[in-house]
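Questions regarding the structure given below will be posed in turn.
A single protein chain has been omitted from the complex, and every remaining protein chain is retained in its original position.
As written, the chains take the letters A and B, and residue 1 is the first residue of each chain.
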Amino acid sequence: MIMSVLIYAHHDGEKFPKPVLELASYAYALARQTGGTVIAIVTGNPRESDLEKLGQHGVSKIWVTPEPAGPSFDNRAYAALVASAAEACGASFVLFADNAISRAVAPRMAVRLKAGYVSGVAGLPLHTDPFTVKRSVFTGKASAYAEILTPVKVLILARNTWQTIENPVTCLIEKFTPAVSLPAPDFEVVKVMEQTGTIRLQDAEVVVSGGRGMKSADNWKVLEDLAGALGAALACSRPVADEGWRPHQEHVGQTGKVIAPNLYIACGISGAIQHIGGISSSRVIVAINKDPEAPIFQFARYAIIGDLFQVLPALTQAVKKLKSE
Amino acid sequence: MDGQLIFAGLLVATLIVFSLTVRKYVFRFSLTGPHRIRHWSKRLGLMLRIALGQSRIFRRPVIGFFHALTFWGFCIITLGSVEMVADGLLGTERSFAGLGFLYNLITGLGDVFALLVLISIGVFLLRRIALNVKRFHGIEMKKKSHIDAVVALVMIFLLMVTLLGFNTSYLLSDPQPIAGTYPVSAILASLITQGDPGQADFVMHLSWWSHIILIFIFANLLPYSKHFHVFMSIPNVLLSRLEPLGKAENMTSVMNEVESMLYPEQSGAAGPPPERFGLLDAGDISWKGYLDALTCTECGRCTDVCPANRTGKLLSPRKLLIDLRARMKEMSKGKMKNGRNFQDGKTYLGDYISAEEIWACTLCNACARECPVNINQPSLILDMRRYLVMEKAAAPAPLNMMFSNIENNGAPWQYGSHDRLNWVTGLDIPVPVMANLAAQGKKPEYLLWIGCAGAFDDRYQKVARAMIKILHHLGVDYAVLGTEETCNGDPARRAGNEMLFHMQALALIETFRHYDIRKIITLCPHCFNTFLNEYPDLGFSSEVVHYSTFLETHVASGKLKSSAGLFKNDTIVFHDPCYLGRANGVYQAPRILLSTVNSVRTEMERSKSFSFCCGAGGSQYFKEAEKGSTEVFIERTGEAVASGATVIASSCPFCLTMLTDGVKYLNKEGEIRNLDVAEILAMEAGL
Partner (left out) sequence: MKILVCISVVPDTTTHIRFTDKMDALDTNGIQWIINPWDELALTRALEIREHPGSGVTQISVIHIGMKDTEPVIQKALAVGADSAYRVNHAPADSLEAASQIAEVVRKEPFDLVITGHDSADYNGSAVGEMLAELLGWASFSSISSLSVVDSVITLERESDIRSETIIAKAPCVVTIQKGIAKDPRIPSLRGIMTARSKQLTLVEPVKCAPLTHFVRFENPAPRSQCRMVDPSHVEELVNLLRNEANVL
């Protein structure tokens, strides 16, 4: 039987977010490695153009299924749903992107399938027999090789581990009906607050962040300009939020938000360990600071030692120039 | 005869009323805990200096002078009052005249002081009424405090008037012979031309009776007034704390508890744990603590110098004492009426003193240093912190985090012990490490204690390196503990966490004993204070010096030359770290070191024992500041700026951080540098 790689492709209401496309690309590579194909299970009613995106990234079959009934997302029901899909396609691998929904569904589903489960997966398996895959442990301080002993394997792919790669294949879109009746959710939703506003920090691929080196709240325009040019979200360090220069929602760090954008530009941020804890999963960190001894340089991939108020406008100009080319 | 009976009656009545007061106070003292008094000879010296010599009072020289006159006057005049009581009972007049020369001395001085006190009281009353003296006001100064003050001043005024009246009219009554000398009254008598000796005799008796009745009334009012200090101040000073201000009282109950946790096999009969750790209510203090509360004169000098209070925080050291006295009064009322076990549902900490007040304290000891009757306010604050932490774990969250850090990774910040030698990078001199030397069978003379700031604080690592260069240059035989160093528990103790302090200290002492450490040089004054004053209570004594004292001897010998001339165009001001200066009396050593550097020197307006804290102490550094109008570090930095300095020198990692932040805040970064004394010396010696 063909070994299937089933991916859980969640749709955020507007599109399949980047982590899902990364997951599809990874799944495609894994399928190639193990001699299989990629199937995606999608809930809801996404646009055909969005579904085609999955096909462009190596997904050969998409099963679309209605959202399970209930007042809201129910971990039990979704787990049963995805388990049913995995059994239906005889999946050897069930893959998830690293997000809240995956953590809600994957573990329950793994128990249902009696499948070995590894999260934080950092790359393709070292070998498939025994199946060994690398993951980070001790919150990034070390790596471990985990062996899965079961025929069916559940993996959660770590963020920023796999690039999105287009591998267009013919994509078949089918309706899927779970073989089992899904458990009925037994809770009440009494209030819902939608998140509104500008680019959400959590989802942003590029983040521009300001620290105490910005000197005052009045100086934020240069950061806003750069963020505008880059299409980036704004963030800040803790002292900036505490001083009230920026809203608390922008605070990134161990006691604020933990984010993992592609590009994180830290302006006037010294790089205290608590701040680093919130951004260490970023793909690329750029530091701009006038203090050559600032700890942030130990974590940054690129850096400029200079006056923020000269560098930032120049950087904005350069970005605008690049984008117009 | 009638006079004697009336007098005896008045005296008995006075004594009866007084005894009722005494009974109340005996009951109140019975609710307090024990306190041991030792070192009597040292105490006499303290009493002579502070009480009789009025040394603290003179810290405000002008108004202090007037108070000193009043106090000395009171001492002399009291002797005269004894004669009055004898006269009243025996029906005599001036019965002590037989003392001859001594009598002339007492009466003469008494007469002169009567005028001096009269003038002083006049000054005090005018000042109170006409001037707006800031420290007379405050949330703890209720209307009755002001009335109390004015009534007492008026009474003393009248006492002096009646005394002078008595002496003057005595002279005018033409006694044969004149007993005693009355220089002032003689002048007054010469100014009175009307009246005859008979009338003078009448006025004399009137004055006498007025004076003694006023004394009887005053004596019974005093225990209910802030002027109780008239009775209490000398004993309070005699019985006061002798230890250096930086030393925190050891809690043996906690020490025993921690010992039994760490060494369960060794635990002997530790005894039952106390019903309560720390101070919650008035019954939790010792009799000496209550004596402090009764002695407080409400002068407000403590609150006036308190850095927290000056920057708008709720804390007022005076309020701690006034409220303690008030709470004991309230609490004892209920218990006197309903039995000792009666609980009225209120507590000193909670209903009188808020947590916010005690968490604002920097434990700088300015209040204790200022108090004219040697009350130790910080120990009240520390004991309340101990209650909150050890009974309730209710320290502010950042302090709880600091406690966790110390407990889990041995430093108040998130750094591990394996990183404790990272600061040596950049040095081309080898740094001797104790463990390595021990493995080679060597034992250095000194342990150089780097401390957590020297190990982990980017800025202070530079000072640690400067120190190494100096010690190497001087050829000192020393070593560091390196990765075996851990927090010695000081920040935990200042925040009230006795348990964690003992855990750290007992473990560290084992390391010290393992290497047979005898002499320690520290970079940080807090470490210095803890090792010097507090570790002996836990069984470990050593010769501990702060690096400034250590280098003083070497600089005197000329081995460390300041010749680079790097500061010749600078004006250097020294900021006294609280735990070097006020807490342990080391003011000169850093100044002597700086005097070897070619530069202009200046002092801040508040320096040495008057020094204003940088704001980091009392674990403030590790938490967010309490609500106030400004910050302590900003005020102190402003003072440094106003001194005209271009370099602020200090010798403490926390002072260095706070003042550097202050310079940044005031946007003076291009104009003023912050340097540690060790750095200055290393730079000047070309190291």
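Simple rule for what comes next: a contact is a pair of C-beta atoms (placed from the backbone, for glycine too) under 8 Å apart; a residue touches a chain by one contact, two chains touch by 3 or more.
Bear in mind that the values here come from a model prediction, so they are computed numbers and not experimental data.
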| item | value |
| --- | --- |
| Candidates A:E67, A:E174, A:D203 or A:E243 - the one touching the absent chain | A:D203 |
| Given B:L5, B:V22, B:A393 or B:A642, the one touching the chain that is not displayed | B:A393 |
| Contacting the left-out chain in the complete assembly, out of A:A69, A:V111 or A:V180 | A:V111 |
| Touching residues on subunit A - with respect to the absent chain | 12-13, 72-76, 79, 99-101, 103-104, 106-108, 110-112, 114-120, 132, 134-150, 163, 185-195, 200, 202-203, 205-206, 230, 262-263, 283-284, 286-287, 297-307, 310-311, 314-315, 318-319, 321-322 |
| Residues of subunit B (touch criterion as defined above) contacting the omitted chain | 254, 257, 261, 273, 277, 389-393, 397, 400-401, 403-404, 408-409, 414-416, 418, 498-499 |
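What we mean here is this: only the chains that are shown with their structure count from here on.
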| item | value |
| --- | --- |
| Where subunit A and subunit B are represented by their mean Cα positions, the distance between them in whole Å | 59 |
